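A single protein chain has been removed from this complex, and every other one stays in its place.
Order of writing sets the labels: A, B and C. Residues in every chain begin at 1.
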Amino acid sequence: MTEQLALGAAIGRALGDALDAEEKTVLMGEDIGRLGGVFRVTDGLQARFGKARVIDSPLAESAIVGTAVGMAYRGYRPVVEIQFDGFVYPAFDQIVTQVARLRYRTKGQVRMPLTIRMPYGGSIGSVEHHSESPESYFAHTAGLRVVTASSPQEAYSTMRAAIASDDPVMFLEPKSKYWTKGDVDTTLERDLDTAAVLTRGRDITVAAYGPVIRTALDASIAASDEGIELEVIDLRSISPLDVDTVVASVERTGRLVVAHEAPAEASVSSELITSVVERAFGALRSAPERVTGYDTPYPPSAIEGDYLPSLDRILDAVDRALGRRSSRTGMALTGGVG
Amino acid sequence: MTEQLALGAAIGRALGDALDAEEKTVLMGEDIGRLGGVFRVTDGLQARFGKARVIDSPLAESAIVGTAVGMAYRGYRPVVEIQFDGFVYPAFDQIVTQVARLRYRTKGQVRMPLTIRMPYGGSIGSVEHHSESPESYFAHTAGLRVVTASSPQEAYSTMRAAIASDDPVMFLEPKSKYWTKGDVDTTLERDLDTAAVLTRGRDITVAAYGPVIRTALDASIAASDEGIELEVIDLRSISPLDVDTVVASVERTGRLVVAHEAPAEASVSSELITSVVERAFGALRSAPERVTGYDTPYPPSAIEGDYLPSLDRILDAVDRALGRRSSRTGMALTGGVG
Amino acid sequence: MSTAVPAPSAELAAGLDRPLAVLHPDGSRHADAVLDAYLTDVDETMLTDFYVDMSIARRVDREAFTLTRQGSLVLWPPLLGQEAAQIGSCRALRDTDFLFGSYREHAIAVMRGVDPAGLLAVWQGNTLSGWDPYSHHLATPQIIIGAQTLHATGYAMATRIDGADDVAIAYLGDGAISEGDTNEAMVFASTFSAPVVFFCQNNQYAISEPVRVQSGSPLALRPTGFGIPALRVDGNDVLAVLAATRIAVERARTGGGPTFVEAVTYRMGPHTTTDDPTRYREDEEAAEWSAKDPIVRLERHLASSGVRTDRIREEAQVRCDQIARDMRDAVAEAHTPEAATIFDHVHAVPTQRVERQRAEHIAFVASVEGES
Partner (left out) sequence: MSTAVPAPSAELAAGLDRPLAVLHPDGSRHADAVLDAYLTDVDETMLTDFYVDMSIARRVDREAFTLTRQGSLVLWPPLLGQEAAQIGSCRALRDTDFLFGSYREHAIAVMRGVDPAGLLAVWQGNTLSGWDPYSHHLATPQIIIGAQTLHATGYAMATRIDGADDVAIAYLGDGAISEGDTNEAMVFASTFSAPVVFFCQNNQYAISEPVRVQSGSPLALRPTGFGIPALRVDGNDVLAVLAATRIAVERARTGGGPTFVEAVTYRMGPHTTTDDPTRYREDEEAAEWSAKDPIVRLERHLASSGVRTDRIREEAQVRCDQIARDMRDAVAEAHTPEAATIFDHVHAVPTQRVERQRAEHIAFVASVEGES
């Protein structure tokens, strides 16, 4: 039951298993059929399940989501792909005004068991619109669940949970990790609400998700060389956030760094920090720190490394939170990324 | 030069004056011409400036914004109306991927002096999609400016500044205050970056904007009966936030309440609280509090009063921040809106 | 200027040059090559039913209008003038066909058995949806212009996957023709040969904007560019509407794919109760359309066929009075929902976050009530 798979392949496996498990599951998206998707995540699925259930759609994102809503109306459980993060915005209206609200609007009469998959995040050295992190938009949208994954196992189990959920789920796939391998146990189930503590540490809590988890774990190793213990939390669920787990950690460590690739302003890290401050103000021994994309459009890929949370930037934030010497020591402008 | 005007009329005046001042200014939107807009904000402007400059557009929001981008390419300064907050999402792609980024993309070669106006907020007792507060989506979008107004004077001066700005500006008009009257001095200029301290107070800072300002001021009066002094700050600019002004205030009061109608999760209040925590952690004597719409879709209007920040909810948050008896005293679940 | 570029031709769709009709304003019945084959079962009973249905639709509308003026509803978008378009199209469907309407299809809701309380609840601001879509095979009203066209198309695509022969129908207005969603719906419907009917009530206005703002050509020309055939009919002729919709539904049901029906009609009232049409249209126009009134027309037709219309009118009157009473009762009995329902049905499995907010809200309300 356990097998080594790349993260992208683990998602493909989850999709295939979901198609097997429930005949009302259908996949739809641009190039997902014969091509198997631009990242080959759906490779082989159309050949296996036929064109009626693995549908190459015309090039129109609002329609991809909007017709999936209609399928859900008819009792289907559609899993649609948006080819890249940067192409989700044409579907924004259907996501915000329909997908997120139909259950609420109809007092539960209409179910929206829709999964919207999209590769997200940077570090693939591509051109504009191919490296974005739009999760904050969805986190701000009541009625949606927003999840990601940091390993093949998480990717498999979370995708199965997302498809099985009667709630609409935005599944952001960390595209830079599609080729990262790991063991996958297909019997392992997981929910859509909880974070996971990846490393125990007494000095500081570092909360992140998706592609940043690897960096956070590297930071944890690097910090331990200096005798500093990071408690790395994989948030997994971006909305709702598992604030309890983070608060419990901060109550031990007293310090918090939150990292993601998305810009900082009105983002998931703003939310997590505010939520922690609201619930664990007394436990905080220093101001929480953010390590995020800057509040600029996504830059040319040649310099995306300077834009994205890096090992050094996380360590620098850890230093700041711990009151150690950091890049900002002695700076005229004090304070965080705001 | 000073005249009594309702807030909606003040905006209409600003639009007319802008059309007068600069021939490259054009207005476009659904029903803005002959009808004068569903709120009559543009009343009389088509008769005065002609159909070439005050344009009734077909019913398609993405095209309204997208063709305005093309006009800006040609050196125009378009001011487009989205009829209601809830109808802005079809234009989201053009706003996020084009309007917000064309300057950045072209290193300043292409200017985007676009103003996107929309009535926003609740309390008008209407049906779905007519009472939303989408500002957090725009605040999260780098490259945009997001502003609102709390009085006819602010509305007039800010609209003139928005239209004159070479940046794209999302102007959220507090529709429930369209009929609120006040003096307007058309010579009064204002910028797009700064907050205003409306009442000085030593006990607690209350930051809000748009339609909530009136409620915050009422709270200030009510609290003063109990000897509590609120420092009410009208943020005015939602993005960027004038964190300096709020921090300066919190450094005096040590306490903060942030109120807006939009849902809490990954919102403008999350951002403001996080920014203040980052920069004034030491000054905070209690956890900042949020008073916002809940993290649900907008409810039926019959119960919107329970959803929106009310005088009592603001006072309750003030009590919590001050450590006084509040609704949450003794509750099993402690902490804020998160 | 070049003349070499061909102009759109009027041969693409039936009725592009002049809407197809079989009942003329004076009540006379005319032959139509396209429609007549679908009207062979029309008899006095059916015509009488239509008359009663349309009378009820009009009365429901008037009553709701009055209730709004009295402050019992927050808003009402009247259907006055569009009774034939709604009744004729709805009557062409099977009970299991699924309807995706916009916000003005009150007649359809009534025909589909929605009770007055359900019909009015949304417009009282008490709920976001007044009925169970599955009980009536009728989606909850859609306010986002054009959005429902995609839902209907997706629903229809799903019926094909099912292998079922149910049909979906999307109601849209003339304004909706401009939205990206509507056009994308036609793309998907065409590509997947979806059994969907696009039923466009061209009531000449999108709020204040006359239809020429959306299109310089008949709206029925639009779908033809997507490879979707279209029928353009007199929307105030209930029989023409019935026949056209039957044609479209039959095509859909038998694997022929989507069809577009444009029903040319007129919004005789304001856009909603808050609108003031005198700002943007002339009285003469309304008077002109008044002469084409769909109910009067049918009554004339019945009369000219020798039917005792006074009896039918009386029968309709009785039913109308009853439904009007029911509406007033429903409004009187309606109550504001519990505030805590704000937190219901946000998710299938409630999240801690929303439940926390619910608890805080309840505690807050209790504390305020405790104070006063």
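Here is the rule we go by: contacts are C-beta pairs under 8 Å (C-beta built on N, C-alpha and C of every residue); 3 or more make two chains touch, one makes a residue touch a chain.
The shown structure was predicted, so the numbers you read here are calculated from the model rather than taken from an experiment.
Shown chains touched by the hidden chain across the complete assembly: A, B, C.
Looking at C:D115, C:E250, C:E315 or C:D344, the residue that reaches the missing chain in the full complex is C:E250. Considering the full assembly, A:F87 is the residue among A:F87, A:Y156, A:F171 or A:Y209 that touches the omitted chain.
Within the set C:G154, C:G173 or C:P223, the residue that contacts the chain not displayed is C:P223. Touch with the chain omitted from the figure is made, among B:G70, B:G282 or B:G323, by B:G70. Touch with the chain that is not drawn comes from one residue among C:D181, C:E262 or C:D275, which is C:D181. Contact residues of chain A toward the unshown chain are 30-31, 33-36, 38, 56-60, 62-63, 86-87, 90, 125-130, 265, 294-297, 299-303, 306-307, 312-313, 316, 326-328, 331-333, 335, 337-338. Summarising the interface, chain C meets the missing chain with residues 1-2, 4-9, 11-14, 33-35, 37-38, 177-181, 183-184, 187, 190-191, 212-217, 221-231, 247-248, 250-251, 254-256, 259. Within the complete assembly, residues 26, 52-53, 55, 57-58, 60, 62-63, 65-76, 90, 93-94, 97-98, 101, 103-111, 113, 142-143, 145, 165-167, 193, 240-241, 243-244 of chain B touch the chain that is not shown.
Quick note on the criterion: only the chains that are shown with their structure count from here on.
With each centre defined as the average position of its C-alpha atoms, the distance from chain A to chain C rounds to 41 Å.
Here the spacing of chain B and chain C, counted between their Cα centres, is 36 Å.
The residues of chain A that reach two or more other chains are 62, 90, 93, 97, 101, 104-105, 142-143, 241, 243, listed in rising order.
Each of residues 127-128, 144, 180-181, 346, 353-354 in chain C touches at least two other chains.
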